[in-house]
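In this view, the complex is presented without one of its protein chains, the others remaining in place.
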């Protein structure tokens, strides 16, 4: 992964960034998610917002009123040309990610791209290569990786408290919002995939998806995805824009314990001390299973805001040359997986009728 | 389906069964489920339990004490030989279903077989053929078809209250009990398949399954099954013997309304007056979606016992030559689907490693 | 309490009961609860059901069929006259408890009375006196005292895990069933009172109740009861036959931890590691509070049947002269409390209008 082979040598080639001054940060794209980035940046220590950039002057006007004094720009080039900009945060539509991020990197700016990093594994790879070449930080906004419940599960896995993981089953469903140009897979799967890759630290070697375009012809709005990892772990992800109520629930089944992570619940992480013990048969035909059910612990989970943790990780990564948790390698693998799931779905759709 | 082509002519060939006397019924197999059948039969009007039959004399002894006066038998032939037996209920292990049911039918007895009807579509077909030949009732114990919440949904579908059905997603998971010789698919899928076939009245033309033998080598204990129906309806079924808590939940998403059927909840049927309206674009590139969210109605559901309704349907079918809801055609299709899912799983398992 | 002052001397006066033979037990009253006692007794070791007694011959007939061989009686005297009867279980309406129990005790039978023990503290005291005189076991069917979740809380209190108990708040509500002749207080409060007295081992010195006869004139169907204990613990009990859904929930708030006991939940005991720490002010006008919120643990609770545990305790108490948990002293205090709550309610009703 890109960040792993940063060497001190190459680091020294970097445009001298001094830790003494505030990091100059520009935000590009003020549509759905950009405003959240802006708000969080204003609360962040050691950061100065140098530019708010959007092609739409009306949007900019609104931000000028809310954040008087911050320069605005309708032209991306104006941002790139300003030497006060150390880092660029890109929150524009996915199909623009590659172009904007590559231009930002080539202009010598550390670059943060909203999820997904790029519209294809190939373009994601190219971005990583450019970042590498320019010796700059490239990071992707996989906010769930910074979500306290997700990190609590990561900690349980790190300490091996769940035993061997058998399978992970997720549902991420809600009523709407349909995206006009991408499937529910491109819209929602990156969330689950980033979580799975962060937890398991391995890439699946089998992906299969089934889905349907229930409402708008050509736009898949419900999908069931199966993944199989080299370690044998199975994973299932249900995604839908058509659901009676919001559900964001993941069940992790291990040999020692099981976890229910429910993102919409006031008790987001519940650990079940339950399991099955299988005794190896000594003689042919015999076997013995015993079921264990114990206490259920609803873990106290930190209430920090994931977005703040994410941006802190980004600025720390720039200052201290650390590898952020939502590093470009993970972001690239998320894109590759999403692409594979989408491909499988397309094949499925044509295969049917047999 | 078998029952559909019963014609008056062939009906008249039947061994004259008079409606005036009680139906003589024998129960074969007193293991896990048989005792429930026995208890229910004793509460049923117009039925006389003529035989309790099990190969294990200890079990029989227990029943003799509980139901003094009812003849018991360790030999199946003794049951078949008795002319007082009008119908035989078979609640033995699956691998014996075909042999016992075919002998029962050939002996001229109406026959009720616990689910699944037979271990393969081929043997199920053969049973149906024999019943047809002998002009006898053959029915399968798909109790869920008689469960009041399932029937409430059927009624909603019949009245077309949900609009076009887009997809149906089910979870049937619990901790245990692992079966020693069959996969979780053979153990649990027949429940969901019988419900789906009863509701939709069509057979899927695409089945695909993914699973894993987490605990016992060779015994699949978690499976994710995708089905596609000719009408376009998609269905997904999650089955597992490994789960932090019991879940029996089915979501039905229609164009007009959505339903959550939760069998473990005191409010088993909740109807969501929610949906998406898609306006056909008039000019290229335009489209319009609007989301509708209304009241949620938790329907009052009848509290009748499904098993009683099922046995009543069986006796009525015999007496009045009606087609029971859990008819042999549906039961045969459930077996075919289960077989297809299991096959898909086997293929998957070998395909992987690529 | 009656059982506490059993002395070896007085014990030796007892009609010699040998541990070698089965305890002969008669059940009197086969209406609502009696059949449960009968069923449980048949499963109990070391017990022989010697009589089923009810004034209604039709009821007896039904039991004769279900339990052939057990003698039945419409006359209570017949039961008392039989020397094979060691103990009598009384499950008749409350207003008969005193007469039947005193006759049973005077006839030399150990006596178990369904809750409440008697219709007044005065008659309860008299029963205890007779039992004492006759040196016989008198116990009351406060089944909740044997319920595993209630015992789990008792254990937490015994180990002082909750710290100082501040207050306990309960709701026991449902739709129906209205009793024709007693208030909701006499119907439901004995459950909560028996639990509170078992847990706290002290009798409140303040009782106050408010209520209303919403449906039937003169029959209180909703009541709110406040209790204050000498230790300072406050308790509140909400009772109602008018409720949108069944709720049996008790919250125990301690200085160290809090417990939610929900009898209708699959997770009946949840322990919250939450609390408030109050630092004693050093200077006038200062104070400091800090709030602590930690994990929530849903304790695994035993699944034993309370009724079996209760009857086992009764037979053990007879054989081994131990004090059962639902001893007559506790039962008497429950009656006294219920009486006090009912009295307070009556006063309230007349006081109003001021």
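We call the chains A, B and C, going by the order they appear; numbering starts again at 1 in every chain.
In the analysis below, a contact is a pair of C-beta atoms (placed from the backbone, for glycine too) under 8 Å apart; a residue touches a chain by one contact, two chains touch by 3 or more.
The structure displayed is predicted, hence computed values, not measured ones.
Colleague: Pick out which of C:121, C:260 or C:318 touches the chain that's been left out of the picture.
Modeller: Considering the complete complex, C:260 is the one touching the chain left out.
Colleague: Can you say which of C:48, C:212 or C:300 touches the chain missing from this structure?
Modeller: Within the whole complex, the residue contacting the unshown chain is C:212.
Colleague: On subunit B, where is the contact patch with the chain that was removed from view?
Modeller: 267, 273, 293-300
Colleague: Touching the absent chain: which residues on subunit C qualify?
Modeller: Touching the chain left out of view, subunit C contributes residues 166-167, 169, 175-178, 180, 205-206, 208, 210-212, 214-216, 222, 224, 226, 228, 232, 234, 236, 238, 240-245, 251, 253, 255, 258-260, 270, 272, 274, 276, 278, 287, 289, 291, 293, 296, 352-354.
Colleague: Name, in rising order, the residues on subunit A that touch the hidden chain in the full complex.
Modeller: Given the touch definition above, subunit A has residues 68, 245, 266 touching the missing chain.
Operating definition for what follows: only the chains that are shown with their structure count from here on.
Colleague: Count the residue numbers both subunit A and subunit B use at their shared interface, divide by all numbers used there, and answer same if that is over half, different if under half.
Modeller: same
Colleague: Go ahead and note the Å separation of the Cα centroids belonging to subunit A and subunit B.
Modeller: Each chain's C-alpha centroid was found; their separation is 42 Å.
Colleague: Listing for subunit C: what residues touch at least two other chains?
Modeller: Touching at least two other chains: none.
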